[in-house]
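The complex appears here without one of its protein chains, the remainder shown in place.
Just so it is clear, A and B label the chains in written order, and each chain counts residues from 1 on its own.
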Amino acid sequence: MSTATATHDDHHDHGPAKGLMRWVTTTNHKDIGTLYLLFALVMFFVGGAMAMVIRAELFQPGLQVVDPQFFNSMTTVHALVMIFGAVMPAFTGLANWLIPMMIGAPDMALPRMNNFSFWILPFAFSLLLSTFFMAGGGPAAGWTLYPPLSLQMGDGFPFMIFAIHLAGISSIMGSINIVVTILNMRAPGMTLMKMPLFVWTWLITAYLLIATMPVLAGAVTMLLTDKFAGTSFFSAAGGGDPVMYQHIFWFFGHPEVYILILPAFGIISAIVPTFARKPLFGYSSMVYATASIAFLSFIVWAHHMFTVGMPVVGELFFMYATMMIAVPTGVKVFNWVSTMWKGAMTFETPMLFAVGFIMMFTIGGFSGLMLAIAPADFQYHDTYFVVAHFHYVLVTGAIYSIMAATYYWLPKWTGNMYDEKLGKLHFWISTVSVNVLFFPQHFLGLAGMPRRIPDYSVQFTDWNVVSSIGGFVFGVSQLMFVWIIVKAIRGGEKASDQVWEGADGLEWTLPSPPPYHTFTEAPQVK
Amino acid sequence: MRKLRELAGLASAFLGATVTTAQADYGLLNMRVGVTETSKSVYELHMIIFWVCCAIGVVVFGAMIWSMIHHRKSKGAVAAQFHESTTMEILWTVVPIVILVSMAIPATTTLLAMEDTSNADMTIKVTGLQWKWKYDYVDGEAAGVSFVSSLHPKHNEARLLGADVDLSQFGDQYLLDVDNPLVIPTGQKVRFLLTAADVIHAWWVPDLGWKKDAIPGFVNEAWTKVDEPGVYRGQCAELCGKDHGFMPIVVIAKAPEDYAKWVSEQQASIAAANASADREWTMDELMAKGEQVYTTSCAACHQANGQGLPPTFPAIAGSAIATGEPDAHIGLVLNGKAGTAMAAYRDVLNDVDLAAVLTYQRNAFGNSASAIQPAAVKAAR
Partner (left out) sequence: MAHTNDHYYVPHGSHWPIVASVALTVGVVGAANWFNGNASGQAILYLGLAMVAFMMFGWFGTVINESLKGMYNEQVDRSFRQGMMWFIFSEVMFFAAFFGALFYARVLSVPWLLGEDLSTHQTLWSAFGENWPTNGPGNVGGDFQTIGAWGIPAINTLLLLTSGVTITLSHWALKANDKGKTVLWLIATVALGSVFLGFQAYEYVHAYSDLNLTLESGIYGSTFFMLTGFHGMHVTLGTIMLIVITIRAAKGHFSPEQHFAFEGVAWYWHFVDVVWLGLFIFVYVL
């Protein structure tokens, strides 16, 4: 690593520009990180509001609130917004804030492009949401957009496709930036195997993104030409196959779900050692496990398609490969538990969310393993059992890790401690309600309730009522989260540089809040 | 400490809930055991994996909870500083692999059995359409029998937005009842050929133990053998548009004698229909039959009042096609319109039904145009 010190085009001005334009033109990794995080929070509420519509309609059998077409578009856009608008940008925001601070870099490697990656997003999601106001309404074919159904969409169709293209461009550029920052901007002495796990997991996540987002772009481009240019990719009459779309989609889609969880693994691997006051157990096996998960994620995609009628050898292959993922993921869980073992633990809010993550993610992982068993998946597939599975890994997995990260680093970002009492309350209300929300969905799925339906037979009523109540409580309790963040931004007990007794890493050597330009002189890492 | 207990309590609540799940064989907590060999082995597989996961969960969560209780700073715990153990790492890589392999073996056997559609006694072709199923008996004593099966009209009224109908009258069959159920004989291996006319659907009856996608342009195979006479209900399980939630499946398994009786009834009505296709129909007959066909086959999109749901689904009332040249109208409905939700009805409805529904469209909702006779439809095919 040669030099890692920084200069700027204007040597006199070292603070941010003023006003709105600061945010529009910024090239500063912290500003951009903040923008990403705020955008993600807004999108979480947009997607969550749609989830509330879903839960309200499913509160009782019969149709009370929305018509079936609108219900389907709620399901579809809820998922698109949550995945591409909330979780991914939140992780990218964390990467922006933290990676330069963790590796001792002055900023991200390509700061202007960094700004570009962010600012495409509001435009992309405006396009997506604008389809609701067009003839034919919003997308309603599920977030997987399977043809031929997705091709039946009205005027919004090309807008939705282009929104996905734009969000994809944003992710690819964001990821290139992250990979290059990590590979090129580390402070002297920061070897790869000394990097914090959050940096490692993001390195691998970014690689997955660069490898798979273009494939999604290709898939939706083929949808576009099938609809408007007369191509026959997904039509048997022309020699194509609707199932071909599913293969291409899931070649992206399965790595995508690990994109949504690997950074979470990194966050948990930072928080657990801090509050156990004990070094992370099995650092290098964590790195290898992450890499194995990434590798395996490319060869398991068709477990989403066990019922499409693949040749049986294909089904067997994808079943075995999918089951293998439990091994490296297990290594991670065991390492976290071993880190806690014989530690000296305290349970501040970040740790509560981390512990909640480990338990509930594992429950989600178990149901994933059940889904991996192809013959059993013939029963589970497209039921609420799958919905329960992925909300355990996404909500109590990805979202919980983001909340844990927010509580953990908020004092560093703002310089103020958040309200610990409220934080703990937020955790407990969320954890109880989220289980009331999603655990009964296992029962519903097993009892035979399909997913993506606006109305159901009366014997499913009880658990749907329970689930909806859990959903409303969980939704409302997220308002606490916002309140706690606002409160910490506006003031509060001053945080020390170290913030947490057991915290370890370069970011904790910086003042809280850190200066506008992070490491103008590269730190020496021993 | 109190919070810790709460946490532990919560964890055991999970386990408690899951254990009850396991004990209730039927009912609304666990997978249905079903009525076929297949469904039973799938259920067993499900329970094995379930218990394996529970066992691993007890070990992992047990260790975690134990250390959360005993290794707390407030209890004076001092952190150890170990951070590696090759033995442990190897152990917890190898043990899960062994567990997984031992789970893969029964899974493989079951899967191979499920995919073996050879030596079937009879074959039924199942076609998914937005939003109904069409069944064709390909061979066997019922060869030639063919009908469309859609959500029962009573349920169809009750499910409308704001319908305000008392749903308890339907018992636990709300949305799970059809006008024409599929009938199969018990004790025979029935092979299904699944396909679709418009978008992807999936045919799923939980009690039979599997679901399989019905894909336009391709045919998937599956099979079942039901030994118990009975009524088994299911639903379309792949999102197929607006009324995906409203395309149920009802399978009635009948003892061979009863089945034979049902077949002869069906064949009698086919013969009657064929005979009637050759004669001239009166306007009233066509309109009466047409309304019936329209309600079950077309109203989902074009709406009962013929106004459609523009811009997605055009109105029939005042439509240039539905009031214009008969040939264009017949052609559109026979062949559908590629790239839209308007499917080809060539193989779905017979000549009489088509003639009736076309005539109805031409003369209902304020439209007024010539009637269409079955013979005209036949000629246009």
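In this text, a residue touches a chain if its C-beta (ideal position, glycine included) is under 8 Å from a C-beta of that chain, and two chains touch if they have at least 3 such contacts.
Predicted model only: the values in this text are computed from it and were never measured.
> Can you say which of A:F123, A:W143 or A:W428 touches the chain missing from this structure?
Going through A:F123, A:W143 or A:W428 one by one, A:F123 is the residue touching the chain not shown.
> Who touches the missing chain here, A:V42, A:I210 or A:L510?
Selected residue, touching the omitted chain: A:I210.
> With respect to the chain omitted from the figure, which of A:S232, A:T346 or A:Q498 is a touching residue?
Result: among the candidates, A:S232 touches the missing chain.
> Tell me which residue among A:F84, A:F159, A:W202 or A:F353 touches the hidden chain in the full complex.
A:F159
> Which parts of chain B are in contact with the chain that was left out?
125, 193, 195, 217-221
> Under the stated touch rule, tell me which residues of chain A contact the chain that is not displayed.
2-10, 13, 17, 21-22, 24-27, 106-107, 109-113, 115-116, 119-120, 123, 127, 155, 158-159, 162, 165-166, 169, 172, 175-177, 179-180, 183-185, 210-215, 217-219, 221-222, 224-225, 227-233, 235-241, 243-244, 247-248, 251, 517
The definition used in the following text is that only the chains that are shown with their structure count from here on.
> Can you compute the centre-to-centre distance for chain A and chain B, using the mean CA position of each chain? Integer Å is fine.
The mean C-alpha positions of chain A and chain B differ by 32 Å.
> Considering the complex alone, what residue numbers of chain B touch chain A?
3-4, 6-7, 10-11, 14, 17, 21, 27-32, 39, 41-42, 45-46, 49-50, 53, 56-57, 60-61, 63-64, 67-68, 71-74, 77-85, 88-89, 92-93, 96-97, 100, 103-104, 107-108, 110-112, 114-115, 158-163, 165, 167-168, 170-176, 194, 198-200, 202, 204, 206, 209-213, 215-218, 220-221, 234-246, 311-312, 338-341
> Can you tell me which positions in chain A touch chain B when the two form their complex?
61-64, 66-69, 72, 135-136, 140-142, 146, 148-149, 151-152, 154-155, 227, 235-237, 241-243, 276-283, 285, 307-309, 312, 315-316, 319-320, 323-324, 326-327, 330-331, 333-334, 337-347, 355, 358-359, 362-363, 366-367, 369-370, 373-376, 378-379, 381-383, 424, 428, 431-432, 435, 439, 442-444, 446-448, 450, 452-460, 462-463
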